[in-house]
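Removed: one protein chain of the complex. Kept in place: all other protein chains.
== chain A ==
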Amino acid sequence: MAEIVRPAVARPLSPHLQIYRWTWTMAMSVFHRITGVALYGGTALVAIWLVALASGKAAYDPVAWLYGSILGRLVIFVYTWILMHHMLGGIRHLVWDFGHGMEPGTRIAMAKYTLVGSAVLTVVIWAAALLAR
């Protein structure tokens, strides 16, 4: 078969995000990726916590103090929300992978539920955690 030779000229790229009107599915898809990257960086906080736990009380107490401070709690609260958002977004994408929920109304509703559901789950987790203390 003949060799495929593509033209060497710089062809125009397809239009990117800035040209489209924002939709719920698009916004939640972008946010899913942003939350994924944020969670990626945040795993270092988990590693620091576990290594401090394994290192002994002298190493654990300052880390526990930092994570329990106002700033620490704020970061972990936002991290909880990002985690729940990425989890619900992932479940939504799994449902879509099986070809369900692709209808116009349904897919917009599913994207909105990701935002509402993640906020609700975050509040429930923190309320339960504070009550359990």
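Here is the rule we go by: a contact is a pair of C-beta atoms (placed from the backbone, for glycine too) under 8 Å apart; a residue touches a chain by one contact, two chains touch by 3 or more; residues count from 1.
The working rule: contacts and distances are computed from a predicted model.
**Student:** Between "Succinate dehydrogenase hydrophobic membrane anchor subunit", "YciI family protein", "ABC-type quaternary amine transporter" or "Peptide/nickel transport system ATP-binding protein", which matches the UniProt record of the unshown chain?
**Tutor:** This omitted chain is identified in its UniProt record as "Succinate dehydrogenase hydrophobic membrane anchor subunit".
**Student:** When the complex is taken as a whole, what residues of chain A touch the one chain not shown?
**Tutor:** Residue positions of chain A that touch the missing chain: 1, 3-6, 8, 33, 36-37, 39-40, 43-44, 46-47, 50-51, 53-54, 57, 60-61, 64, 67-68, 80, 83, 87, 90-91, 93-94, 97, 125, 128-129, 132-133.
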